[in-house]
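Every protein chain but one is kept in place in this view of the complex.
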Amino acid sequence: MARRRNRPRGRFERPSKAGLPPGSAVYVGPERTSRVHVHVIDYDKDGVREFDDPSPDKLQSYRSPRSVTWIDVDGVHDVAVVLAVAEAFGLHALWVEDILNPQTRPKVDQQGELMLLILRSLHGATDVTTSEQIALVLGDGFVISFQERPGDEWNAVRARIRDASGRIRGMGADFLLHALVDVTVDAYFGVVQRVEEQVDTLEDQALETLDRNLPSKVLALKSEIAMLRAAAWPVREAVGVLMRGQLGCVRAETVPFFRDLDDHLAQVLDAVEADRERLLSAIELHLAMTNQQLNEVIRVLTVVSTIFLPLMFLSSLWGMNFKHMPELEWTYGYEAALGLMASVGVGMYVWFRRQRLL
Amino acid sequence: MARRRNRPRGRFERPSKAGLPPGSAVYVGPERTSRVHVHVIDYDKDGVREFDDPSPDKLQSYRSPRSVTWIDVDGVHDVAVVLAVAEAFGLHALWVEDILNPQTRPKVDQQGELMLLILRSLHGATDVTTSEQIALVLGDGFVISFQERPGDEWNAVRARIRDASGRIRGMGADFLLHALVDVTVDAYFGVVQRVEEQVDTLEDQALETLDRNLPSKVLALKSEIAMLRAAAWPVREAVGVLMRGQLGCVRAETVPFFRDLDDHLAQVLDAVEADRERLLSAIELHLAMTNQQLNEVIRVLTVVSTIFLPLMFLSSLWGMNFKHMPELEWTYGYEAALGLMASVGVGMYVWFRRQRLL
Amino acid sequence: MARRRNRPRGRFERPSKAGLPPGSAVYVGPERTSRVHVHVIDYDKDGVREFDDPSPDKLQSYRSPRSVTWIDVDGVHDVAVVLAVAEAFGLHALWVEDILNPQTRPKVDQQGELMLLILRSLHGATDVTTSEQIALVLGDGFVISFQERPGDEWNAVRARIRDASGRIRGMGADFLLHALVDVTVDAYFGVVQRVEEQVDTLEDQALETLDRNLPSKVLALKSEIAMLRAAAWPVREAVGVLMRGQLGCVRAETVPFFRDLDDHLAQVLDAVEADRERLLSAIELHLAMTNQQLNEVIRVLTVVSTIFLPLMFLSSLWGMNFKHMPELEWTYGYEAALGLMASVGVGMYVWFRRQRLL
Amino acid sequence: MARRRNRPRGRFERPSKAGLPPGSAVYVGPERTSRVHVHVIDYDKDGVREFDDPSPDKLQSYRSPRSVTWIDVDGVHDVAVVLAVAEAFGLHALWVEDILNPQTRPKVDQQGELMLLILRSLHGATDVTTSEQIALVLGDGFVISFQERPGDEWNAVRARIRDASGRIRGMGADFLLHALVDVTVDAYFGVVQRVEEQVDTLEDQALETLDRNLPSKVLALKSEIAMLRAAAWPVREAVGVLMRGQLGCVRAETVPFFRDLDDHLAQVLDAVEADRERLLSAIELHLAMTNQQLNEVIRVLTVVSTIFLPLMFLSSLWGMNFKHMPELEWTYGYEAALGLMASVGVGMYVWFRRQRLL
Partner (left out) sequence: MARRRNRPRGRFERPSKAGLPPGSAVYVGPERTSRVHVHVIDYDKDGVREFDDPSPDKLQSYRSPRSVTWIDVDGVHDVAVVLAVAEAFGLHALWVEDILNPQTRPKVDQQGELMLLILRSLHGATDVTTSEQIALVLGDGFVISFQERPGDEWNAVRARIRDASGRIRGMGADFLLHALVDVTVDAYFGVVQRVEEQVDTLEDQALETLDRNLPSKVLALKSEIAMLRAAAWPVREAVGVLMRGQLGCVRAETVPFFRDLDDHLAQVLDAVEADRERLLSAIELHLAMTNQQLNEVIRVLTVVSTIFLPLMFLSSLWGMNFKHMPELEWTYGYEAALGLMASVGVGMYVWFRRQRLL
């Protein structure tokens, strides 16, 4: 019987392009049909300009030495759009391959003056966790972001940009990059909290010994924790590279913000690790409880059997049909038999207690 | 059934400020209503001056090249007070965010001439362990301390300052910082000792096989040990940074004192690790004992059943009502039957012993 | 009874040459009889020239400063052929030994201007996984490849070379090396995916408690995962050496491609690790399910025995043949007995529920 | 019931000085009443001079550029004596604190020209292992040693000093330090060997399945191994610092001797690790044996029950008192019944064997 569980997205799938040369621009994620939008925000201290789906040849023109340009591509399943953007800003062919494959491992990479940051965003504060790939390219005065599906987390960043008094308006493109990564990582906390609540519930249920579904609930939660960890761990590695200022693209004044981000990720990973530990402890507790109850059940069985089997033997003995069974004829034979049985029963019980088996 | 255990404070909680820009000054800890006090001690070799709740604009004036100023803020739930202090001494916005979030991971950070140290204090020498965040800022000639609630551990430090003959009076602000961290870490020993006593008790109880509550006691102790470890580990990391003198704020003559502190933390962590090991061993012991007893119980059941079932079969055989059962008519039929049964019973018993099953 | 399982190839076998001096040219792999072919492709931007089984003394002549020469030896069991090629290009005796031993651990080594790369190729997208050794030698303007058996993975590379517009035509020998390693590593994904599907199936089967074959299936899958890991891990180490550009043979422009390869291997290893974790979880789940069902079975046994044994005792009591058993003579003796038995049975059942044993 | 086991000394105890400033000279070990002796040996190539309990102000006078002075303090519970020695040689207040606390973690520390080495000595070649703290201070031309109790291990060193032909007479104070550490570490071997013998015994006992005390013996041995490891590990760390010659106090010609010491400690730790592994294996073996025997016992129970229950059913069937039971009247009814029972019994047995359950 092949019951299919609803598997979380973001698992390992074979790129359908084995044999193609590296750097081939082929989309290998799940099939999608929605139209891919490109949204451009160009801002500086003095103002904000927004454009929807500009023609690719115009993209470059938005760049200016004084303003920060954010090109947001909300879908990577339309290869043509991604390629157009990539060509306009001179992205390496291998980067395009990474952007088009939603299974790329989170990482940070640098080529010339450009930097690529691959992240995973997590959604699931109220439901099953899903995970998506986000690719961010940082260049001199611009950030290009690629998401699998349009998300609403970045609306907060857009609002801060539109707010004339926001600090972000006076900072460079590296600060915009930080802002985008920051809201993405902030969303992890919601997922962690829901997982934590589920572990709480499971800890309580582990004390119940008769729940048949506990093992599969544990399995599901365990794989969710594993997914969380698999998403957060390489993101922290990548943020660590930025935090240590090893890449020239991040200015010294933005570094403390990435250090702050690293603290957040450390906190997420600590919490995930603690949840895993607690889950394991809960399972052990459940096993111990079940074991203990089994012990008690078997003890009851043993005591009842051990007391009644000898008694039954005696009574069936005197139920035999032999002709010459003198005790059957005794006047108080029945009473004597009952007395004997009573003492055997009590004797067994006392022996059990003495042996500390009861 | 959702039995709620009393969960220890200091667990992971979602900051209610997802989406806000980093560095936002919002308090995200548990709700509190008590008034936030600010206590200032300004001392040098010659004297001590103390002030309660000074106006923020006066704070800076206490600083002088020759004296050490300790500003103690006993609560972080009043954002206005924290912000006033932070502005007076020029703390970074991200630091203020860390100070206001009681879930910040212990760490050490440096910005310009200031150093931030985030610790956790543990209370619980006699009771359930609770943990609180302590933030210490070290600057040139001053220390600012932020606690979640006013604690009485630091009274010892205050007494040493007021004592004209104390060494602390002649040392700098970095020595004051050490003194505060030192008494905080010293309190860990009390918690460790109580945990150790509980593990002792549990080791004894593990030899008892009929205690139904043991598994949940183990779970509780395990999570307490995990909390202790989670508190002490990053504190040691932070102290390690100070000990190696990597930050300029700590003078060479104070470094040995931080090295001493590091030794204490190593001792705490060793003890915690040893307790965890012993707890695991105790659980294994308990499992082994329970298992062994189960074995014995089942062995009793088997022996009794295996001896009496054949005997009962024989006696019920001769209790059948067939007309022609010649042995029933024999003169010594009954005695022969009893003899046969006795030999079957003894034979089974001997076989059991031979097979080493008994 | 010695049931032989079909063991995967690629296990540890004793080289039959213990005692021989190091660098001895002796083939120590499984016996093979097929003829060893040598295929040469010489290409540059302008054209491609191919030769089959050229005489060894001609091999050197194919080298030219402007073209890239790929000598593909499809079998290492004919020592004479391998030695002829090795001598023509001046390979170290120890390298020849490594090439002739199909158990060599994947590694990268450099001697003068030559570089040796030992890999393992994996086959098994649809079947049991097998693994083979591949040795690649990179020199100035040439690549020599040694495979145990002719594989068809490299046909894709040959096609790209023959295609006049392919990027590979304009790149050097180090890019050819990368292309060969890349298609070899791409084949890992197929194996990983099949393993993943098998783990999926096993996770479903683990919920079934009566499958007798599950343990041996788990063992087989576990050893396959171990093999996968053992193949991929040292390959990643070797690629890491190339990626960090520590060896002079790889040009800076090819380094990003090796970094890309490293990402792929990291992805494979992550997936393998995740599969291993999931397999372990599935086993635990199965154990827990089996345990729980055993519990229920024993509980049924206990309840039935504990209710019926006392009832049987009572009925066999009144089946005794004592002469003086007054209750047997009562008018409603039988009904009273039935009533007593019913209340005993119900009483036991209620007690069980009260004790939470049922 | 709170059975108290005899706990090994050297466990974590709360310093009774929480709140005191660091560097306070307070003894925090177990209470002792014996008098503290100070023994001084001053030697060079030409002669040996010994003094008992000299007055503290004389201590310094023993130092001379040409001789080596060994001040041995055999007890640290008399704070006055320790302080007098410390002051005479200028030891740091924190060192005095470490010397007075017998729970200090083994370590090496340097202040100016002095070096402090904290060790643990182990005793227990024939009995329960106990551990004591040893503090050694190395200065220019002198060694000060502090022991908790006078031990007799160092008599061997004293004998070597008194022997005019011994190498030690011609070497410096660092060689004396090595000699003292060397005999202390040599004593570990005795403890390791006893533990090893106990593990041997336990391995044999693990094959016995009916030993009720095995689990608690294992627990005791496990905690002894943990103590051994906890003592040897930080000592090796400290010796490693000396071995690498990082501290100026140790001359190049003495370094090989510390390297030799490091080898000994590596051997001790290897042996401890191996013992731990073997102990775990022995426990697993015991569990497996017990499990297997339980299996056999349950199998016996099942076979006997499964064969006799149907037989008993048949015989009690024909024991019923229905009026019309035609088979009871048959001439060979009894024999037929016996035959049927025999075939049922044999049939069950054959079925069991077929199912490989027996």
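By letter and in written order, the chains are A, B, C and D; residue numbering begins at 1 in each of them.
Basically, a residue touches a chain if its C-beta (ideal position, glycine included) is under 8 Å from a C-beta of that chain, and two chains touch if they have at least 3 such contacts.
The structure displayed is predicted, hence computed values, not measured ones.
**Student:** Would you indicate which residue among D:44, D:78 or D:182 is in contact with the undisplayed chain?
**Tutor:** Once the missing chain is taken into account, the touching residue is D:182.
**Student:** Which candidate, C:247, C:266 or C:337, sits in contact with the chain we can't see?
**Tutor:** Among C:247, C:266 or C:337, only C:337 touches the chain that is not shown.
**Student:** Out of C:51, C:89, C:318 or C:349, which is the one that touches the chain we can't see?
**Tutor:** Counting the whole complex, the residue in contact with the absent chain is C:318.
**Student:** Give me the subunit C residues in contact with the hidden chain, please.
**Tutor:** 1-5, 7, 11-15, 18-23, 92, 94, 97-98, 103-105, 107, 109, 111, 209, 212, 214-216, 218-219, 222-223, 226, 230, 283, 287, 290, 293-294, 296-298, 300-301, 304-305, 308-309, 311-312, 315-316, 318-321, 325, 327-334, 337
**Student:** Extract the touching residues of subunit D with respect to the undisplayed chain.
**Tutor:** 153, 156, 160, 166-168, 178-179, 182-183, 186-187, 189-190, 192-193, 196, 200-201, 203-204, 207-208, 256-257, 259-261, 263, 266-267, 270-271, 274, 277-278, 281-282, 284-285, 288-289, 291-292, 294-295, 298-299, 301-302, 305-306, 309-310, 312-313, 316-317, 319-325, 355, 357
Definition applied: only the chains that are shown with their structure count from here on.
**Student:** Return the chains shared as contacts by subunit C and subunit D, ordered by label.
**Tutor:** none
**Student:** Between subunit A and subunit B, how many degrees of rotation does a Cα superposition need? Round to steps of 5.
**Tutor:** That rotation is 70 degrees, given to the nearest 5.
**Student:** Residue numbers at the subunit A-subunit C interface: does the shared fraction exceed half, giving same, or fall under half, giving different?
**Tutor:** On the two sides of the subunit C and subunit A interface, the residue numbers are mostly different, under half being shared.
**Student:** Could you give the separation in Å between the centres of subunit A and subunit D, each centre being the mean of its C-alpha atoms?
**Tutor:** 42
**Student:** Counting only residues that touch at least two other chains, what does the list for subunit C look like?
**Tutor:** 319
**Student:** What topology does the chain contact graph adopt: line, ring, star, complete, or other?
**Tutor:** Graph shape here is a line: each chain touches the next, no loop.
**Student:** Could you list each pair of chains that touch one another?
**Tutor:** Per the contact definition above, the touching pairs are A-B, A-C, B-D.
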